[in-house]
Structure formats: C-alpha cells, structure tokens
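Structure first, commentary second.
Left out: one protein chain. Kept in place: all the others.
For clarity, chains are labelled A and B in written order, and residue numbers in each chain start from 1.
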Amino acid sequence: MASSNKHKSISYAKWGYFFIIPFFVVYAAFQLYPMFSTIRDSFYSKMTVGLIEYPEKFVGLDNYTNLFKEGDIFTYFGNTFIIWIIGFIPQIFVSLLLAAWFTDIRLKLKAQGFFKVVIYLPNIIMAAAVSMLFFAIFSDIGPINDIYKSISGSEEPYQFFGHITSTRLIIAIINFIMWFGNTTILLMAAIMGVDPALYEAAEIDGASPSQTFWQITIPSIRPILIFVLVTSLIGGVQMYDIPQIITNGTGSPVRSSMTVVMYLNNQISVGKNYGKAGTISVVLFLVAAILSLAVAAINSKDQIAENRAKKLKKKKMKGAYRI
Amino acid sequence: MTKLKRVLCGTMCLAMAGSMFTACGDDNSSSTAADVAPVEQKKEGSDESKNTIKIYVWNQEFQGLFRRYYPDYDAEKSGYDTAKNEKTGTGDDYLKDGKKVVWVVNENTNNNYQDKLDTALKAQSESDDKIDIFLIEADYALKYVNSGYTTPLKDIGVTDDDTKDMYDYTKQVATASDGTLRAVSWQATPGLFAYRRDIASEVLGTDDPEKVQAELSDWDKFDAVAEKMNAKGYKMLSGFDDSYRVFSNNVSKPWVENDTIQVDDQLMKWVDQTKNYTDKGYNNKTTLWADAWSADQGPSGKVFGFFYSTWGINFTLAGNSLEKSEKDGGKQEVGNGLYGKYAVCEGPAAFFWGGTWLCAAAGTDNADTVADIMKKMTCDKDIAKKLTLDTLDYTNNKTAMQEIADDASYGSAFLGGQNHIKLFAAAAPNIKMDKTTAYDQGLNEAFQNAFHDYFNGTADKDAAMDNFYKAALEKYPNLKKAD
Partner (left out) sequence: MSTSTTDHVGEHSNKTALLVRRIVAYTVLCILTFLCLYPFLVMIINATRSHPDIQKGFKVTIGGAFGSNFKNVFNNTDIPLINGLRNSLIVSGCCTILSTYFSALTAYGIHVYEFRLKKFAFAFILVIMMVPAQVSALGFYRMMYDLELTNNLIPLIIPSIAAPSTFFFMKQYMESSLPLEIVEASRIDGCNEFRTFNTIVMPIMKPAMAVQGIFTFVANWNNYFIPSLLIDKKEMKTLPIMVAQLRNADFVKFDMGQVYMMIFIAIIPVIVVYLALSKFIIRGIALGSVKG
C-alpha cells in the first residue's frame, strides 16, 4: 500500500493533520466550546433579569415550540433576506461590470489605480461609522432632505427612517457601497488569473467583448463567484451592525428592519433570555449549515467540471508561453 | 516559528483546561428579589484595593464635578489645573491621604454599562479588588437599590440628619424595600416648560411667565394654545417624545405589578395627544436628541417650547439657542440667536427628568472615604450652593436652593433675567416618585419607540401596542402581558 506509485502517497497523511491542527484546536477552544454551552442553553429555561438570576430548568423542546408558535423569527429571516438581496443584486452586477472593464485590455481605462482605491475605501471605515454618516446624510435636516425639499417644494422633510421601504433601502445601499469594491477586487483577481491564451484565442476567433465575457470570463471565475456568493450570504445572514445603528436596535419602523442576529442580540444583551437566545442560535446555525452544505454540493460538482477544464488548459498554456 | 507554535499550543492547552474547569463548576447560585441584605463578602480586599477608590461610571460628568469640588481631591498630584478646571495630566487621580481613585468607564450603548456593572458586582464577593462606588440613574435605580449589592448608607455613616436637606423624591427612589436609604444624588432635576418669549408675545399677547403659565396650566388649555400656535404658523412642540415625561411621571399605577405589565391611562393620553398633534401639524415629528430636534431650539426653529429639566435648560437649550455657537467663537450673550429670548413656566403638570445617584457597593473596603465623598458631594450645603452658582446645575439641597431662589438679584441672562431657580425650588417638592419600578427605563423606551410608528402612520394603534409588548418582553422575559 505504501509503495503506491501515486505521488500523493499515504506516508504524507500525518502532515495533513499537523497542518490543520492549530486551526481546529483554536476553533475548539474559542468557538466550539462556547457554542456547545449555547446549544445546551436552548434546552433550558434560563434567564437573568437585572441582577436576579432565575433558577435554571430543563424544558426539553419547549423553547423551540414556543419560538415557532410565536413565529416572529420567520418575519426576521424574511427581513434579513429582503435587505440582503436588495443590496446583493446590484453589488454582484456592478462588481462584475467593473472587474470586466478594469481587466479589458482593449478598453484601456485610465486612472484605474485611483478608481480601484476609491471603490474599496468605504469598506475600510467601520460599519458603525458608515451607518452614522448615512444616518446624518438622510436625516430630517440632512443634505438629501435639502435636495428633496428644493425639488418637491415641500416644507416638510421626508422622514426616511419613518418608512419601511426607505429604511430597508438605505441599509441595503450601505451594504452595497461597503462591499461592491471588495467584490470587484476579488473578481478582478480572479479574472486576471484566467489564462490569457483563452482571451487571445477568443480574439482570433473574432468574439465580441460580451461574448468573451459570458463564455470565457464567467465560466473561468466560477469558483471565485461562488466564494463571493457564499461570503455575501454569510454576511447577509449575520447582518447586524448597520441596521442596529441605523434603527438604534429597534428595527424600526414596525420592526421591519429587525434582522435575525439583531433579534438574537436582543435576547442576549437586552433581555438576557439565554434559553431563547440559545434556541435562536441553533435555528440560525441549522439554516447556515443547510445553506453552506448546498453551496458545498454545487461547488464539488463544479470542481469535477473544472478539473477537466484544467487538463485542457495545461496543454494550451504550454503553447502560449513558448515565446 | 516553532517556538511561537509551542507557545501557542501551551496557551491552547491552558484554554482547554480552563474551559473544562468552568464546565464542571456550573454555579447554580440564584438569589430572589426580596433579599436586600448586603451580600456577604467571601474574600477580603487586597491592600491595594484598600488604598484604591474604584468608581463605576458611564460618562465623565461626575468625574468632572468630583475633581472640581471634592475637598480632599489632591489636584496637584493628579495633574488637575484648578484655574481652568480641567485635568491636564495623564496620570491617575489621587486623594490627599494618598489613596488612588480609579474610574471604570463603560459607555451606555445597548445596556453595556449595566451589564459590566452587574458582572462586576456579582463577582465582588469573591474578588480582592473591591468596587467602592457606582453610579445609577433614576429609571433603573430600584434594580440596584432593591438588591444586596448596595450598602444601607446609615451603616457607613451617612445619617438621616446628613440627608435632611435633600428633596424627598430623590430619597424615595433610592430607598430599598427594607426602608433603608441606599443611594444619594447631588442633583435634583425638576422639569419646566421653556418657551420662546417672542412667539408668546405674538400669539398670546404676553411673554410674562405667570400669564403664560395661566394659559398652559392644564392639558386642555395646552391643547388650545397649540391650536393658536398652528394658526400663526408655529409648532407647539418639536416632536413625539417631548411631552412624554410630563405624562409618565404622573401615572396612577406603576408599570409593573405582580410581574404583569400595565399601561396607565396617562400614557394613552400621551399617545392620543401626540397623534392628534402630529396629524394636525402641531409638532415637527422629531425625536428626542435628533439633530432636527436640537435645530428646532435655535434661531431657525418655529417651535414654541420644550419640556426640559434643570440641566437641560442651562446646558442643552442655552447652547442650542445660539446663532453662532460657543465653539465657533460665539458667546452666550443676549443678541446671539435666541439667547435671552426664552422663559420658563411650570407647564401643565409637575415632572422631573434625569439625575444621577451614588451607591456604596456592598463590600466596599473604603467605607469611610465613600461616606465622606457622599457627604461632601451630596449633603454639603456650601458645596451645593457653589456648584449651582458655578455650573448652573440644580443641586439637591433645599436650603441652598432656597437661598438662591430668595436672592432678588439672581437671574438667568439666558432666560431674560428670570430667576428660574425660584420656579425649580417651587416645583421640586411636588415631584412624585412612588410609582417607580426597576423596569421603568426599558418600558418607557420601548413604549415611546413602538408608538413612533403609530404617529408616523406606518402602524395602527393595535399594531404599535403589539410591538411595544414584543420589545418589552424581549427586555424583560420574566414579565407577562396584561390580559
């Protein structure tokens, strides 16, 4: 067995364990252990109100039945998804467009360095600060309302944070502005990693820019596109600080901007209802697990296709770098 | 690199071992609400702790007053500039007897201050680094006062005689269920209605505080004036929350009884009045502390008046009224914006707003110093009077305040020469604090927030009430909704 002529032979297996051990040890100590206590909490009635700790009691699945009977969690999952998708669709669209432009040799955009630096900038200030700035910009006496008043001729400001759609839209816009630069950089890195020979071949064949984009770029960067989707989805599920600051933790108006993590946070830091917090965490975890397993499934299917493509690519590459 | 790895592995093992340990030592300690006897200390404070006054605060307000007015504060050693009333040094604060003063500042977002304080108080008995003083606010005072984490003040030597000059409500709110006083405040915060003299003259034909008060002495009259203001193009109030405290301080039943939330009729009156004002355009739809709310208090505002308490009038309103702000080189003087154009009257009902109390932590190992700080900062007539004259803050000392109220020469330039202390001194004894509960802060906030949606028209009354209960039960999962 050990004398297998495969290069990745079994004798190296222990190194695999060595290399991944630090990650798993740290994860177990700092994340997994605390998480188990959270899961345990979900089967108990456990709360602290003010300085009074209520005695802990095992309640089986009661927390779960109550949570679903109450049904609010579905609303908050809905809110989270709506706000995420309003931001994500323009984000992926604009990022792809920019990444394609930046890497298009024929387009030769000038001042690229400047634009790249600029679009990433919003991502480097803390979400709390960006939210605060947008709150100021859209406030009753903010610059947007000045424009609104001069256009509509109305004396009264439009209360952006008093309406459901505008509040959600502003949160989505902040998400978009903060993340589209990041996505653009990732996609650009991916596009630049695509074998130039493929583009050369396309050019020789007389493909139009959009043909090249859809038939060469997109399929080649699929792994990174999936990465972007996954991370954005994770960010979306975990959406917390922007709506928290914009609405001051209330999810106003009428709790329509309350995200799941805000809801969870309300149980932990506002109410100290550890039992319910544990239950929401477990539900959140299960939803996350299902989502990522789904993505993993797509990904592995993708990899099979990709491996085939790689073999083809290698042959071509040898030709391309001959000079 | 390998060395680093070894260190990391070591840390990991430690962490794992530690977590095992915590898993075994699951503490089932729980206390009940009724037990207010000070928690027994299992461990004594270290020598360092005995020489350190550890104070928990959420902002720098008391810190500033302490440095400026506590007689035993060692300004020189602490690097405090007594001419500028500003700390310029970067070192610690010291008392004249050499004890160190350590401030633990935890900002108050998302309940952060109380969370940290609670954790620390629960650990106090086992800790050798004792907390000596912590500060609390009226809206949640009972949570701490009615617990074993505060010491009865008479036990450390702050007697009834020391506190005899304090306003009753400030003691009412700080009295535990066993009848002992657990906290003292240096300020009293009666509220008044501050109105624009120019608008009063135009609409009501007078700017005299007594005549204006006669027009506003109950809510029906107040509403009638609001209508008149509207007819002349003015707003009666700025926003939704302005009149809230005037109603909520005059409820007939407490927020919570037998773990059941009860919504008082006074609060529903606030809801109906504010909805009415909003729909008819009597207010500007702002919320408390929003920029638009502050702007309404300045020269460009069209709002007749604001419900404010002591500190709000002298600091917030006066600052907001200026055309050219102090930080831009403007001065607080007549002619700068609305300075001198405001006046105050009692308004439709007595209320108070704000205030900070000092508690002596159970287990303090500096009881004498703590008692002295309390006596000097909250009970001393001369310091109280000086503090009021210097800072315009209204202090919790009836005699001192009466002296200023009786001083015919005393007047506030901001209020066009009116002696507002006189009105405060008359209003303060009328404040009632017998309906407070430990839940007031959270429930008041949740109630105001939920009904903003009703005022804005995004929710009907029932939906708003529903959302209030949702938020309330989130904050206090032990409570029940009234049937």
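Basically, a contact is a pair of C-beta atoms (placed from the backbone, for glycine too) under 8 Å apart; a residue touches a chain by one contact, two chains touch by 3 or more.
Quick caveat: nothing in here was measured; it's all calculated off a predicted structure.
Residue A:Ile177 is the one among A:Ile82, A:Ile177 or A:Ala201 that touches the chain not shown.
The chain that is not drawn here is touched, among residues A:Tyr64, A:Phe81 or A:Phe115, by A:Phe115. Considering A:Gln159, A:Thr217, A:Ser252 or A:Asn265, the position touching the chain not shown turns out to be A:Asn265 (whole complex).
Screening B:Ser201, B:Thr316 or B:Thr437 against the full complex identifies B:Thr316 as the residue touching the chain left out.
Within the complete assembly, residues 7-8, 10, 12-20, 22-24, 26-27, 30-38, 94, 97-98, 101, 106-107, 109, 113, 115-130, 132-134, 136-137, 141-143, 146, 177, 180-182, 185-186, 189-190, 192-193, 196, 209, 223-224, 227, 230-231, 233-234, 237-238, 240-241, 261, 264-265, 268, 274, 277, 281, 284-285, 288-289, 291-293, 295-296, 303, 306, 317 of chain A touch the chain that is not shown. Taking the whole complex into account, chain B touches the unshown chain at residues 1, 8, 11, 14-15, 18-19, 21-22, 58-61, 63-64, 87-90, 103-109, 112, 116, 119, 123, 291, 294-295, 298, 300, 311-312, 315-316, 319-320, 322, 325-328.
Note that only the chains that are shown with their structure count from here on.
Measuring from the averaged C-alpha position of chain A to that of chain B gives a distance of 40 Å. Looking at the complex, you find that chain A touches chain B at residues 22, 25-26, 28-30, 33, 37, 47, 49-56, 72, 136, 139-141, 156-157, 159, 162-164, 249-250, 252-255, 265-267, 269-273, 276.
On chain B, the positions that touch chain A within their shared complex are 5, 8-9, 12, 15-16, 19, 23, 28-33, 110-112, 115, 118, 121-122, 140, 143-144, 147, 149, 285-286, 290-292, 295, 438, 442, 449, 452-453, 456, 458-459, 463-464, 467, 470-471, 473-478.
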